[in-house]
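A single protein chain has been omitted from the complex, and every remaining protein chain is retained in its original position.
Presenting subunit A:
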Amino acid sequence: MEGSQPDAADDRHMDAFLDKFRSQPYRGGFHEDQWEEEFDKIPLFMKKAPSEVDPKENPDLACLQSIIFDEERSPEEQAKTYKDEGNDYFKEKDYKKAVISYTEGLKKKCVDPDLNAVLYTNRAAAQYYLGNFRSALNDVMAARKLKPHHLKAITRGALCHLELKHFAEAVSWCDEGLHIDAKEKKLLEVRAKADKLKRTEQRDVRKAKLKEKKEQNQNEALLQAIKVRNIRLISEAAGEDEDTASEGLGEIFLDGLSSENPYGARLSLDDRGRLSWPVLFLYPEYAQSDFISAFHEDSRFIDHLMVMFGETPSWDSEQKYCPDNLEVYFEDEDRTELYQVPPKSTLLQVLQHPRYFVKALTPAFLICVGASPFCKNFLQGRKVHRVK
């Protein structure tokens, strides 16, 4: 268009156009009550792009999109557009969409290594914020293949290693980056953090090792104490009785010693070298039981019974379970023969009985009221020995 003088013909057309509105209302304008919504639909005035572009709802926008994503533009241009799109999503913290955009950009396989390196690095950043640290690392390494000294890629890589707890690698990557820019603040920060975490991790390893060694020593001491006393152990699984002298069995029990039994108690050695056992008292008459978490081997059954049966228990409907009435038995492993234990015996004395086998490191005893009908019934038909 030339000339500063308005064309007279155009003027007349304009006048005619404007004159129309004396009689006809202008229909192309905004509606008074919803002008803001309509405003937002015009691409030029959009503050935020809609996440999905529906051509029916928004024909103008769809039109614009088809222009910028036109397949006829060069791969570089297309890739750049995708990069920009990804960056916009990234700014809005829509990392999933950002990843998709960057991926589309990379799919164009344009020949510009800088652009591709940036696409990889940006995608890595988006993956990082999505918590996909390994994917992010892969992208960063791809970026560095194209541009080994890409500082943002190196920084992102160091951050990924940090999140993955690869502290030594994190420090190493930071050093590579600092080789390029010795004063890069983020790298200095990450390096210091990673180094400290690495040293803390080393401490944790040392601590665990020491603890394990200590535990192992304790367990060996326990096993030794048992061995010295000639107490026979049986594991849950084993059906036969074996001498604790055999090495293999010792290992099974070492494991058992480490873990607590279901009742939360374990065998222990005091500073005088005396053992305390978790012990089960079973009352077959009423199908009840009592658990003693630490029965000192030198204490007597009667001592415990006196305390436990100071008052008769609630399940003792006949109120006959008093310390003086109680009789203590143990079964031999074949569960055929019973042995009666004098209540004044110590635990150690009983455990050392040649026919006593400690099962699952928890000695168990049967208790009933002597001379009661249940007891007579219970003992009937079984061989009963008296333990000295």
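General observations
Convention: contacts are C-beta pairs under 8 Å (C-beta built on N, C-alpha and C of every residue); 3 or more make two chains touch, one makes a residue touch a chain; residues count from 1.
We adopt the following convention: contacts and distances are computed from a predicted model.
Of the names listed as "Protein HGH1 homolog", "BHLH domain-containing protein", "DNA primase" or "Glutaredoxin", the one that matches the UniProt record for the absent chain is "Protein HGH1 homolog".
When you scan A:20, A:183 or A:388 for touch with the missing chain, the hit is A:183. Of the listed residues A:149, A:203, A:344 or A:376, the one in contact with the hidden chain in the full complex is A:203.
Set against the missing chain, the residues A:14, A:111, A:192 or A:384 yield one that touches it, A:192. By the touch definition given at the top, subunit A reaches the unshown chain through residues 174-175, 178, 182-183, 185, 188, 191-192, 195-196, 199-200, 202-203, 206-207, 209-210.
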